[in-house]
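A protein chain is absent from this complex, but the other protein chains hold their places.
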Amino acid sequence: MNDLARSQNQETFVLNLGPQHPATHGVLRVKLTMDGEYVVHAEPVLGYVHRMHEKMGENRTWAQFMPNTARLDYLGALSYNHGYVKVVEQAMGIEVPERAEYLRVITVELNRIASHLLWYGAFVLDLGGFTPLLYAFDDREHVLDLLESVTGSRLTFCYFRFGGLYNDVDDNFVGGARAFIKRLRRRLPDYHNLVTKNIILIKRLKDVGVLSAEMCRKYGATGPVLRGSGVDYDVRRNEPYSVYPELDFEVPVYGEGDSMARYMVRMDEIEQCMRIVEQALDKLPEGPVVAEKVPKILKPPPGDYYSAVEAARGTFGIRIVSDGTNTPYRMKLRSPTFSNLSLFGEASRGMLLPDALALMGSLDLVIPEIDR
Amino acid sequence: MISLFTAEGLAGLVFLFIVAVTIGGALIAVNSIRLPRAITGLAISFVGVAGLYYFLNSPFVAVMEMLIYVGAVCVTIVFAIMLADPGDEQRVGRRSAIGAPVAFGVGALLFWGLALLGINTMWPAAAARVSDGSVKDIGHSLVTTYGMVFELISLVLLLAIIGSLVLARAGRSKS
Amino acid sequence: MGKESLQSAIIRFAPLDKLLDLGRANSLWPMTFGLACCAIEMMATGAARFDLARFGAEVFRPSPRQCDVMIVAGTISKKMAPAVQTLYDQMPEPKWVIAMGNCAISGGPFVFEGQYGIVEGADKLFPVDVFIPGCPPRPEALIEGILELEEKVTGHRRWPRVEAV
Amino acid sequence: MSGYFKELFGGTKSLAVGLGITIKYMVKPVVTVQYPHETLVMTPRFRGHIELVGNEETGAPNCVVCGMCQKACPSNCISLAGEKPEGAKKKILTSYILDFTKCSLCGLCVESCKFEAIAFSRDYNLAGPRKDAYVFDLKKRLEEKSG
Amino acid sequence: MILSEPWRLLVFVAGIIAFIALNAAYLVWLERKVAGHIQRRIGPKEVGPFGLLQPLADGIKLMSKQLLVPKGVDPLLFKVAPLLVLVPAVMSFVTIPFSEKLVARNIDIGLLMIFAFASVNVMGLLLGGWGSNNKYAVISAARAVSQNVAYEIPMLITVVTMIMLTHTMNLNEIVIQQAGGVWNWHIFANPLMPIAFLIFFICSLAETNRAPFDLGEAESELIAGFHTEYSGMGFGVFFMGEYANIIIGCGLATILFLGGWQCPFGILPGWWWFLAKVYFLIFCVMWIRWTYPRTTLWGLLNLSWKILIPFSLLILLLTGAMIKVWPLITGAS
Amino acid sequence: MLDELKNEFASLVPVPLIETDYRFKGYHLDVEVGPDQVVAAAELLDRRGFFLEAITGVDWLGKAPLSNQPEVEAGEAGEGGGAGKAEAATAPPTDKMEVVYDYNRTVGELCRVAVRCRLDRANPELPTVSRLIPGANWHERETHDFFGIIFSGHPDLSPLLLPEDADFHPLRKDFKA
Partner (left out) sequence: MSILNLSNILEIYLAIAALLFGIGVYGMLYQRTLIGMLISSELILAGASLNFMAFSRFLAPDPTTGQIFTLFIMGVAAAEAAIALSIIIAVYRNYKSIDTEDVAGLQG
């Protein structure tokens, strides 16, 4: 950082973004080769929060791996909980009670709202606006209050269990969730007026960082990044799981592929999440929240299993290999942002530094999830 | 004898300080190996020159000196250094041994000659003033007596803008 | 730490020292520096609900040169450790470190036999002044940590203690 | 040209609307909970570090030293020991150490306990200058609490 | 006859330095409070009543902080740069009339002088960034300067319009011309003046590197910009210079357009009104900062070249026409 | 669609092509190819609009690769795992490395394809698909990090997640810190 070492070609120089840099949302390092303010070549360097999740998967029992899933993507921890319990339940053939599935969907969607709110704030922070972050946090606190009242934690939820949930919810939660949705509905127009319609933001995001659908496919990008490029794909609908088929929601798709499109997808997704939660609250059946026949010590039959869920950032895939013992033989976590970030190098070529950082912000990175 | 503690005395002191700043800045400017430092010296020297202009009853020119030299010329030069920095280590030791004494000799000779000329000449006393050199008068002469020159200067500046654009652009497209 | 070296430089003068300590304690500028999960709680602490600004500690400076306290919020991996160390070294004296969260205290849940990737605690790299356990700690705990640090700097506590009920 | 003016006016309007929103929030009351002076009430399910639960009458721990919590814990933060005194039916807990600095608050230990011997505490604002203060001797804590 | 009142000047300069330091400190406090309330939190509160001692604590801390001179920098440049930012700001205050009498030096070309000193400020930023030997600082300095240069043009055109209107560059004179009621302020001098005021205000935001034009200090891009490597008081001096420049920008806007120390109702002394107007503008600056995201350099230059410069030229032209042509048509002298 | 794909694969690889129970396994098609057919398989799937979701490795140190046996899968769907274990125990242990490519597609009928490739543990090397699918670049680097599997032709196999100077492969079963 302190040396003005220039690269071989005198016209360009290397700018080392990170590992500690406000724009990288944690500890990502991006080696930028710059020509003035233009990015000639960008190479993300990962691994600064590599926390050995996959290795730990091989060292712990199936149940003990649960807290790790919450720490992969700490912003959308419940989606990851869900992905993990889903694949194990699938392998074991455990039937989950309906109430538990509904509650899973409700909490996951609330968590997704919290995640998107935080992204909204952090993204605008990347663009230099500080206040929207605090407004988003204000709303986020309300979601977290709700989730804390059922799960006991604010961030790294460890709530789902094989065959059900850690515990049931009460009426306060249902009422609180409804009240929160009402509140957020009131607040969203302010968000749009303050940020979405702001000419400065539009100027910065429109036609900036355009990703084509083909490029997203080649890099395996998923989630809002893919949907911002006009591809109508959402695991919740294309590969239905849990009780999503019974709920009516739309998958927001924008065809422009620019940063604005990705922004809009996420903002629309917040609204869809609210719809899902509302419907699920209406349909919430009575009953137990834990399946009756869950063996005390889990030993999934040998073989490998794959399962995917739609996390806030895209498709979270998990491949487990069981050798029939009580610990996984191999646990592969396919994190969405890993693939989403991998296209940054190509996509940012020729962009201005602020635009490249806007693109990076619009990918919604959670670094520990990339590094695992 | 002027006492130090009167307005005039203080002004004299300030004058001495300004002269020191001017000369000191100029010396830093020409003697520095590092170009950014040389630029700082130049800027300091120009601030001093602006002070001298102020003492010469011309605050307007003094302010213009600051505006144009410090604010524009120096900044432009710093930009050029940033764009075309040869690096310090490259230049150290590349100065020829004979260069310095010869340069010093020539400079000193010129100074000696000019200063002698200036001091020894019997300058005619100031004639009756036709104006007091205020901003208003300057403006007036600019658009009357020196109107043609004024236009020419604007032409020169226009040419300079176009010329530098052409030059800079030519280099740019090549890379 | 950090204080001692400075005191030797300035003539020892008790009231002045006290004043300096008061000034420092009430103007703890943290670094914009988050490693993992705890960083989100750190942001939440600065946000409207908890408002770190009340103690003058919301001025998150992105440059280590302008920081007083480094809140190590998250897991320090072995790859990251040299960078964290550099950041610490780049901070001017007097400086303090808060280890926020179990990962920064001892490696937290990521410690297991045969682990190859993380540093087991920030205090392995540099002295830590305040530890805040939790995974992640609640924002109140971070505020409490800042207050603890103020207590450590000035020698007495200005704010009431809150007992958990 | 009309596009130029349209953008100019639209842009200016959007900026004015933005200013309106921030001033609107500025005059609204603050939402801050001023922590050391006032504080939020933790939800009943709040997960602090774990705590031994004692018998309401005797104050003796409910724990029967079965070791299930120790086995369930993913990060090995619980270590407990017990002994079986002569003639007693059950094991008696001699020490229960929780290394909270390794805990991930997953709740597996509480879940695994069949005797309701451990529960989450309400400690939400722990912070201190010493690391070893968070290696809790839960048995001692229980004894202190029950007097 | 040059320095007729050196002692008065000295006293004023000392006063100005104190004013700047106090102002910078309390503007930071105000900024934090304003930001806090806009974001629905409290802001500094616990240090002294209403957090009023917060700036003091910050000042003490910054002063007692270790001054690091990173290796590889040119120590001379590194140390001179903050001064190059602060000193011109102090000098600019010399000509600003706080009230009819409360002006350090009532110079005929005061307006020009402020711009001359403001241009030195640019030099300070540039050398600070360049001297830090840090890539972010260099990029930031380059940005700050190109932005300053770009916005000087519409700003100066607007000022020339004002000079045409007022026939003087003496700031006190300009204020005196606006005596009387609010309608005598220059902002209402003709229908174009509100736009001119807006242009001037936007330009002074850009000149002082304030949001949404704070490209030089873009946190998410360039760490802390040109003062990335400055610690302790080096940073503090930059900060003071920055806030002093904000006061100058807002003060100039007040003097040129909002009637300076003229009070519309005839109550309270002039300096009170001057400061009230200035602080109102400063509040607007902060309000804007905490509302908008940051522009990019291109957006900034587009704004300057496509909107501000054409409009300011138009205003210049129309004002000129109004002054010269209108009397011809109406036959007035 | 699935049948077409199967036919195309059948012409590509002579060996096991398994249609799996999606509800149990989570993917539809399980293809085993040799190291020299990895690129051809990628090309085939890429042409059909598939995208690469992940690449991963499995280290079968001293064990027989499990999931490849059709009997186990067919017989065990939805049940406990007793028989499968017995099956695994009977298979002779071979030191193999496995690389699994997970393909998926966003258009048309849902179809997940797992392409797997067995390698000799002593010399785990196979051609890269990153020229065809740029997104594979990081996945391959990561797999190289964790397992030491060499993707020949890969532009840069330097450690991605591990420290730059790391020379260990932590997910190998014989790894000791």
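Chains here go by letter, A, B, C, D, E and F, matching the order in which they are written, and residues are numbered from 1 within each.
One rule holds for everything that comes next: a residue touches a chain if its C-beta (ideal position, glycine included) is under 8 Å from a C-beta of that chain, and two chains touch if they have at least 3 such contacts.
Small disclaimer: the values here were computed from a predicted structure and weren't measured.
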| item | value |
| --- | --- |
| Contact list for the unshown chain, restricted to visible chains | B |
| Residues belonging to chain B that touch the chain removed from view | 1-2, 4, 8-9, 11-13, 15-16, 19, 22-23, 26-27, 29-31, 35, 38-39, 42, 45-46, 49, 52-53, 55-58, 60-61, 64-65, 68-69, 72-73, 76-77, 79-81, 83-84, 86, 90-91, 94-95, 99-100, 102-104, 106-108, 110-112, 114-115, 118-119, 123-133, 137-138, 140-142, 146, 149, 153, 156-157, 159-161, 163-165, 167-168, 170-172, 174-175 |
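The working rule: only the chains that are shown with their structure count from here on.
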| item | value |
| --- | --- |
| Touch-network distance, chain D to chain E, counted in steps | 1 |
| Chain pair with more C-beta contacts, C-E versus B-E | C-E |
| Chain whose Cα centroid lies at the greatest distance from that of chain E | F |
| Mean-CA-position distance for chain B and chain A (Å) | 61 |
| Whole-Å gap between the CA centroids of chain C and chain D | 20 |
| Sequence positions of chain A contacting 2 or more other chains | 21-22, 47, 50, 52, 55, 60, 67-68, 71, 131, 134-135, 138, 156, 194-195, 198, 200, 371 |
| Junction residues of chain B, two or more chains touched | none |
| Touch list for chain E against partner chain C, complex | 32, 36, 39-47, 51, 53-54, 56-62, 64-68, 70, 219, 223-224, 227-232, 235 |
| In the complex with chain E, residue positions of chain D that touch it | 4, 8, 15, 18-19, 21-23, 25-26, 28-32, 34 |
| For the chain C and chain E complex, residues of the former touching the latter | 6, 10, 19-20, 22-27, 32, 47-48, 51, 53-56, 58, 61-63, 65-66, 68, 90, 92-94, 158-159 |
